[in-house]
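A short write-up of the structure that comes next.
As you look at this complex, bear in mind that one protein chain is not there, while each of the others sits in place.
The chains carry the letters A, B and C, assigned in the order they are written, with residues numbered from 1 in each.
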Amino acid sequence: MSKANQSTALPKSVRRYGPLAVLGLVAVWTLVPLFWMFLSSLKIRRSMFEFPPTIIFEPTLRYYQDMFLGANPVTPFLTNSVIVALGTAVLSVGLGTIGGYGLSRLDLRGKKPLAFWIISTRMAPIVVVVIPLFYIYNALNLLNTHIGLIIAHTTFNLPFAIWLMRSFFDEVPVALEEAALIDGATKWQAFRKVSLPLVLPGMGATAIIAIVFSWNDFIFALIFTNNATQTMPVAASQLVTQTGTLWGQVMATGVVILLPMVTFGVIVKRYLVSGLTMGAVKQ
Amino acid sequence: MAQIALNHVTKEYSGADIVAVDDVSLEIDDGEFLVLVGPSGCGKSTTLRTVAGLETATEGDVSIGSTRVNGLEPRDRDVAMVFQNYALYPHMNVRHNIGFGLRLATDMSKGEIEDRVEEAAGLLEITDLLDQKPKALSGGQQQRVALGRAIVREPQAFLFDEPLSNLDARLRKQMRTEIARIQEQLDVTSIYVTHDQEEAMTMGDRIAVMNDGKLQQVGRPNEVYNDPANRFVAGFIGSPSMNMLESEVAESDGNAELQSAEDGALTYALSAEMTDEYALTPGDRVTIGARPEDVRVAVSPDAFDSQSHETTVDVVEPLGSDNLLYLSLGETTWTARVPPSFEPSTGESAYLSFPPEALHLFDERGETLKSRDLTDPLTTSRVTAAGTD
Amino acid sequence: MPEHRLRRREFVQSTGLAAGIAATAGCLSGGGGGGGGGGANASQPPGDDVEAASSIQFISESTPPTKALQSITDRFTGETGIEVEYTLSPLLNYTEKLANDLSSEAGNFDACYVDPYNIGAPYFTDLEPLNAYIDDSGYDYEDHIEVHRIACSEYEGDGTIRGLPYDCPTMLLAYRGDVLDEYGDQATSDLGFEAEPNPDMTWSQYMEVAKWINENVPDDMVEYGTGHMAKQHQSLANEFEMIQWAFGGTQLEGFDGKDPILPDDVSAGFTDDASVEAAEFYQGLVSDVAHPGSTTWDWTGVAQAFANGQIAMAPEWHEFNGLFADPESSEVADSVRWTLAPSGPAESRNVQAHYGGSSIGINAHITDAKKKAAWMFIEWATSEAIQTELLKQAGGTPTRTSVYERDEVKEASEQSTAESPMPNVVPPILEGWDLDNIGQRPHHPDWLQLEQVIYTEQSKMVNGNQSPADTMQACEDGFSTTL
Partner (left out) sequence: MVEHQHTTEISGVPTDAYVGEEPDDMEESILESLPISFEMVLLAPSIITLAVLSIIPLVVMISLSFMEVSFTPIEEQIFVGVENYVDMTNDGNFWDAWKATAVYVGGSLSLQLGLGILISVMLHRVIVGENVFTSIVIMPMMIAPVVVGLLWQFMLDPTFGLYTYLMNQIGLFIDQPILGDPNSAMAAVILMDTWQWTPLIVLIILARLKSIPQHLYEAAQVDGATGFTQFRYVTLPLLKPAIAIALLLRSMDLMRYFAKVFITTGGGPSNTTKIIGLYLYEQALRFFNLGYGSAAGLVLLAVTVLMGLAFVETIMGGAGDDE
């Protein structure tokens, strides 16, 4: 209902179909590489390099077979990626939620610099900090462990999680918590039983973004893991071999990396946008 | 039920050098309905929140019943509060909103809670809304739920923080009666904060007027209306506001009179009794005040046996039962409430008059020298800002 | 030895707060990965009383031989009971991981692939000296062809062996037999010299043939005469180095592409006339003659273009022959041929191949038990039987003389790519490894960085943003800064 109200001076047909046309173009721009990736993952190597490119060909599933049933199946790497991404999401959203709440409700003169410091910890160049972290990790026996990688990914997810969660909590009226305090809640209960349920969609959105960043990380995963704990991006990079890029496997890997995220994304997309919105809470 | 006492309560915000509440002392009797009224920013809400435990007093003590509650968390104070925006929990239905406090803070069984919730809902006539989410309710219904959440706890005190300001005028009047009814029925000590003096007048057993963090006066509504402690209270309580004029005591022909400071638009002769009683000497600066209903207006000065003053009619505002006249008196505008039959046209000149009995006088500091003289003088208890001085 | 370890510890301690935490945690957790002697020159294999560890970590660049090795490692595990876990990455990523591990002495990787330039030269002190291991076990080290022993086993000039030769991609010249068969005679008569690439061809002749093919061979057979790995990438440096040596130029004063062990103080080269000439030649070749895609290709791009039939000739690592030979991936399986790269105008030396080999070694910072197991593994992996096996799987390029003396190998080396069961034995490989023909990079710890100067400046040159003379000057400046 809200959309139709935003009348403009443009003719009705433009108003109605203009956005669709723009989005159609965007969808094409977005999908062409993905579609090409998918097609190429079904082509035997030679037909991948045909010029002009072909759309009709005899598909093969060998790269997928190779990935899952071959000598070096990617399943463990996929599992690693999932474990690390979920672990990171839990840790960043967990800490980010209570931290974001604290930051939102904090009444302190230095709040602004503190908030900026928090986000600025995400700005450090990974390629440099990874070296001292490597020493620390080595000393703490965190190398080649899932938890080590989860902690590393938390470094770049937590600051953003705190900021996002803080913005959600900012939207929750303080009076709700006060009402709870008067109703007999402790501060923790007011947070836990009143504010927290209200930012659940926000937590979902934050988790998804954390998962995306963790899922995509390369440098930490490269330096801090060995074969047993490496993640999909690192596994994908190995397809660039000394004697040529294994394009078929690269494309199939792309599809395999994308699919779970898209499925997941479609399921939780509602949270993603409405979670980032939070308009409903404010009265 | 309990008595609530504030003893020299001060609240400062350390960061901002703001004194929100300045040395307020106040006692609310068991079962009494006290309205805390004042303009926005006067510290009334902070005072209420100090009682609730949402703010901590910088100095002074708050006690509820026999307990000094300064260090206590809100949950340990056994009070209930109704917020301006109702503060209903959006993710809970009405039943859970009302029952939340009971579930949290008591060890009542589910059934007991349910009974209490039903009972409260019945009292508020919202039984059929119990399974709705707050979002689905109208403003008035939400307000009732907020009330329900307060009464179901059977607390020692109700605290209302401008609960009606988000409602439209009709609903506000209705809810005003409703709240008053429930409070009376339950007989729970209540503090009610509002910026609306009409609400204060109609609802409170007593009214406490605050300004600038300081308590100005506490008294029964009529008392505060008829015998305001100072210029601020006089101007704040009553609608339209009391007419006021700066003046100076002068002497003319051996008789004292008040001359309006600015332009001599008004001179008001004083009787000797008055100068004596209020120790007025020439040169004293006093403020004249007169309530609109005490100002009489006529087209000719002959209508009055006492002194009259010439003015021009600016605006005529018919209210139905009365007409409000806005009259230019020098550079100030005075308001008069006159019978509906009297309806001069704009720009016409008219004469106003007010009897000495109706006269209010305030000294240079704004303290009341004289209030209007009613046939049945009431005992007043004045509390001034400085407390005892 | 103790002094050395102390210095290492100082490094960690000097990292301030981190050190406090790291050291504390290190103590609590029982001392991390360190163990063994580590880093000294004396080779001390674990004694007989040491039991070999039951599992080891092996890190390698993701190469065909390592992948092939991985697929047959269960045999090793079957024989010895030692599990081997593989960590494979592309060259640079493997370098980053291993460099971190070696320099921090974390000891996460036991056996490691040693790229002589990326890892060997800068971190050889972190690799276990193997001389005594070889002596004790009777390992036939001398069977490895001399060039490999020089190029990727030794770094100090005192005979300390830090790795066992393992694999050796070598840059040679690949060309399309079908194109030359069909048009070779015509080209030969047009140009006045033998147009089919052969060891006697010079670089300027090569350019002429390429031009001739551009102009005379129809596009549906092949579009361009030559293609190059001129992307801003290590590949560009490798290709240019080979040409520079062939022209008689040099990257470092006194270094001729033959002896990798450098004197203590070296200074930058490049500004000699031969280098400038090589640069001018290379710019002409890439900008004017070669397939325009050349400036975006590294060795993989060139190989792909060659396999797709887009170019007739290209200098390329011979290991790509496996790709060319695969009819599913390649249009040219029947027609690819190899020969030595063209020779240059230089009289003083001859470079017609570029060395790209590597060894495998043992991390010095691991326990004796791990060392023992790692030794068993690298001994096995570089043995004649396994090298032959890797060759058969189209994975590796053996470095042992004895492998090439096997009949089946000899036979395969004489067959054309399409029919050969072992495409990694391209006919001229042994010739290329002849010390008279090979060119190799020096063992300089900063070589990676120096090479970057070359390909960065060269990239500017081949894209027409910088003249060859300026480019050589820029390379000299860049080298001087780094040195």
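Odds and ends about this structure:
By definition in this document, contacts are C-beta pairs under 8 Å (C-beta built on N, C-alpha and C of every residue); 3 or more make two chains touch, one makes a residue touch a chain.
If you're wondering where the values come from, they're calculated on a predicted model, not measured in any experiment.
Contact with the chain that does not appear here is found for just one residue of A:Leu61, A:Leu106 or A:Ile147, A:Leu106.
The chain that is not drawn here is touched, among residues B:Ser63, B:Gln174 or B:Gln307, by B:Ser63. The residue touching the chain not shown here, chosen from A:Thr30, A:Gln65 or A:Thr79, is A:Thr30. Residue positions on chain A in contact with the hidden chain: 2-10, 16, 18-20, 22-23, 26-27, 29-34, 36-37, 40, 48-53, 95-96, 98-99, 101-103, 105-108, 111-113, 115-116, 118-133, 136, 151-152, 154-155, 158-160, 162-163, 166-167, 170-171, 173-175, 177-178, 187-188, 191, 205, 209, 212, 215-216, 218-219, 223, 232-233, 236-237, 239-240, 245, 247, 250-251, 253-254, 257-258, 261-262, 265-266, 269, 272-279, in rising order.
In the full complex, chain C touches the hidden chain at residues 4, 7-8, 10-11, 14-18, 21, 39, 92, 95-96, 99, 103, 121-125, 231-233, 291-293, 295-296, 298, 301, 304-305, 308, 310, 445-446, 448-449, 452, 456, 459-460, 462-463, 465-466, 481.
Assume only the chains that are shown with their structure count from here on.
The chain with its CA mean position farthest from that of chain C is B. Pairwise, the chains sharing the most contacting C-beta pairs are A-C.
Chain centroids computed from C-alpha atoms place A closest to the centre of all protein C-alpha atoms shown.
One simple way to say how far apart two chains are is to compare their mean CA positions; for chain A and chain C this gives 38 Å. As a whole-number value, the distance joining the C-alpha centres of chain B and chain C reads 91 Å. Multi-chain contact residues of chain C (touching two or more other chains) are absent.
On chain C, the positions that touch chain A within their shared complex are 12, 15, 18, 21-23, 25-26, 29, 32-33, 57, 59, 61-64, 67, 70-71, 85-91, 93, 96-97, 100, 104, 106, 108-109, 169, 300, 303-304, 307-308, 317, 319-320, 322-323, 326-331. On the chain A side of its complex with chain B, the touching residues are 107, 109, 173, 175-176, 178-187, 189, 193-194, 197-198, 280-281, 283. Looking at the complex, you find that chain A touches chain C at residues 44-46, 49, 51, 71-72, 131-132, 134-136, 138-141, 143-144, 222-223, 226-228, 230, 234, 237-245.
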